[in-house]
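Reviewing the structure listed below.
Yeah, one chain of the complex is gone here, protein chain that is, but the others are all in their spots.
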Amino acid sequence: MAAKAGRSFFGRWGVHLAVLAIVIVWTLPTMGILVSSLRDRDQIIVSGWWTALAGSEQTEAGRLAGPDAQIERDGRFVIEGLLFEEGDPRRISAFGTRATAPTATEAGVEADLGDGVTLTVEADSRYVMTSPVAFEGRGQRVYFSALSPPRFTTENYETVLLSEGIGRSFVNSLTVTIPATIIPILIAAFAAYALAWMRFPGRAILIAVIIGLLVVPLQMSLIPLLKLYNGVGAFFGVPAKTYLGIWLAHTGFGLPFAIFLLRSYIAGLPREIMESARIDGASDFDIFVRIVLPLSFPVLASFAIFQFLWVWNDLLVAMVFLGTGRDQLVLTGKLNALLGSRGGDWEILTTSAFVTIIVPLIVFFSLQRYFVRGLLAGSVKGG
Amino acid sequence: MATQIISAIIVIIVGVGGCVAYFWGANRLLELVFPARGTSGKTAIDNLRRQGFIRPWLFVGPALLILGVYLIYPVVETLRLSFLDRGGQNFVGFDNYLWAIGDREFRISILNNLLWLAVVPAVCTFLGLVIAVLTDRIWWGTIAKSLVFMPLAISFVGASVIWKFIYEYRAADQTQIGLLNAFVTWLGFEPQVWISIPFWNNLFLMVILVWIQTGFAMVILSAALRGIPDETIEAAVIDGANGFQIFWKIMIPQIWGTIAVVWTTITILVLKVFDIVLTMTNGQWNTQVLANLMFDWMFRGGGDFGRGATIAIVIMMAVIPIMIWNIRQANREADGG
Partner (left out) sequence: MKHIGLASAALLALALATPASAQLKFAPGEDDRFNWEDYEYLKQMDLNGQSLSVFGPWRGEDEALARSVLAYFSEATGVDLTYSSSENYEQQIVIDTQAGSPPNIAVLPQPGLIQDLASKGLLTPLGEDAATYVRENYGAGQSWVDLGTYAGQDGQEQFYGFPYKADLKSLVWYVPENFEEAGYEVPTTWEELMALQEQIVADGGTPWCIGLGSGGATGWPATDWVEDIMLRTQPPEVYDQWTSNEIPFTDERVVGAMKIFADIATKDQNVSGGKAAVAATDFRDSPKGLFDIPPKCYMHRQASFISSFFPEGTELGTDADFFYLPEKADADLGKPVLGGGTLFTITKDSEAARAFITFLQTPLAHELWMAQSGFLTPLKTANPEAYANEALKKQGEILVNADTFRFDGSDLMPGKIGAGAFWTGMIDLVGGKPAEQVASEIQNAWDAIK
């Protein structure tokens, strides 16, 4: 019924337009990399991605065949050939032989290069250069302005998706992410319920500590923890870098937010429901499992999404707590290895951004339905 | 690989099962040791009380254990390091703190952080709420939400590449490949080097975080909005309330707790934000923030653990007001109901 109220005020189209505007603003940047990921490396930094669909007039350079290709005809030395490969869709509009005047002569018109040398370049890049004396040195450089149709390539995606071991990394990432998402939810949900609805000494302090822990900078804790892991590993004679280790690490880093988020939601659940259940003789455990958990589904789903995203996109924690062998290298690590040492591989960066985004979006869409209106409908909302 | 998939699935089931088994088993055990049913009178009441005394700790126990190892222990370690020299060997007292107060970069970071704290949480929460309310009303709301949510799924490195293509500068006589400068030149103005304009460059960096985090605010607030019973709103409609009144008088108070959570979370995230600053400017042109400064001192060229730890402690202390506010909130909830 909220919908009806909204329509009466905003008007049917107002809402649509407003949302459309927001969506466009939010999507434009992402569109930018989607388009960029389909372009080739040199193009990305030459023209704006929004012009990718339009054909572009570009000034380029090419080299004619060298003196080896010359033939003698009617007393003149002639070099003939094509600047483009056969079937190239580009069309030349003008050409020149000096970089400072790259479009001095129109295509199809004969240019005088001095000393009796002439050059003609046709729109389809067929060229004829003639000279009264034999050519020497290297091939003549020509500059030309060509209209090229939009150029797209799937090469970047091939590079990323066909790179060796990417499938394995994908599985590794899932192996890390799924438990690292579910374990904190379970642990946090129980703790959150206790902190929201059970009375025990020290509760307020615990809440304060947990909120304080939200802010611990992750980088700070890496060295102490890795030391601990190495110590434990050496003590029990097991490797220090294991999947169990990284699950617990991600659980630890995600717990404060999970407890904080879940507690405030669970605390807002209607008191009456629990009271009536308690009167019916249900214990806290029963109340939690039968009432609180189902009612908290939207917020559990929200947290699951964020934890999943965080773990999925994480590189630092994975590099520190997991090995870099084939059996432990996660997807972000794998993609990271595809980037050059000096960065600047925009095409790989943009492409991998899209490759990694797919799984989180699937998770988002599949959990989306748990946000269904009316999960709490009919219940009375408490403070 | 197939074996890994299978073992991964087994491990997932065992791991998650282990957690479930703990909570269920511990609860069962508690009921067996202190049975409330089947006994009578005083014993039953006593046992119930004992259960009530122990059960909260069974519930929060695993969380406390993990928090202790993964966060509290490092915090204590950090506090200790903040009183030691760069190699973490010699005690230097409050030298690191005194250094921080006198350091120009540190002061710039504090000011910038305050600016971030004032702008980003407010803008994210506001936009998130507006989008959540609006998208609830239209049939393609889910699609719209997914699109707003999408930036959240992109890693920080990816996001910084995206925004590089927005802020990119080329001289006036060249083709602009940055969207913003293309737009500005299309309007007839001079292109700008956005990330080096004093003061404003901070806002341009904040835009990136807003772009990423609004989706977060939206998802959480949207979940809360769906928790508002239809009857409440129907009643308001019947009373003749208009859209704005419903929004401000009915919806906002109902989800106030969630708004506070979103606000707090983003505030804390802002305190920790460093990826954006690191990849976009690395604190150049007076855009330094505390978290990046800490990172800088910790790891650049071998690092100075003492100063890095000191800055981390300062960041943690910045949360104290938020903690106090939240404790009050929590206590009020406990008393109020």
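All chains are identified by letter, namely A and B, in their written order; residue positions are counted from 1 within each chain.
Note that contacts are C-beta pairs under 8 Å (C-beta built on N, C-alpha and C of every residue); 3 or more make two chains touch, one makes a residue touch a chain.
Because the structure is predicted, anything quoted here is derived from the model rather than measured.
For the chain left out of this panel, the touching residue among A:205, A:316 or A:362 is A:316. Checked against the hidden chain, the listed residues B:193, B:235, B:252 or B:320 yield one contact partner: B:193. Of the listed positions A:132, A:167, A:239 or A:294, the one in contact with the omitted chain in the full complex is A:239. Think of the hidden chain as still there; on chain B it touches residues 3-4, 7-8, 10-11, 14-15, 17-18, 22, 87, 99, 103, 157, 160, 169-171, 174, 193, 195-196, 278-285, 295-304.
For chain A, the residues touching the chain absent from view are 40-42, 45-46, 59-61, 98-102, 138, 141, 143, 175, 219, 222-223, 226-227, 229-230, 238-244, 247, 315-316, 319-320, 324-327, 333, 336-345, 348.
In this section, only the chains that are shown with their structure count from here on.
Distance from the chain A centre to the chain B centre is 20 Å, each centre being the mean of its Cα atoms. Residues of chain B that touch chain A in their complex: 1, 4-5, 8, 11-12, 15-16, 19-20, 23, 27, 31, 36, 51-53, 55-57, 59-60, 62-64, 66-67, 69-75, 77-78, 127, 131, 133-138, 141-142, 144-158, 161-163, 165-166, 175-179, 182, 211, 214, 216, 219-220, 222-224, 226-234, 236-237, 241-244, 246, 254, 257-258, 260-261, 264-265, 268, 271-272, 291, 294-295, 298-299, 308-309, 312, 315-316, 318-320, 322-324, 326-327, 330-331, 333-334, 336-337.
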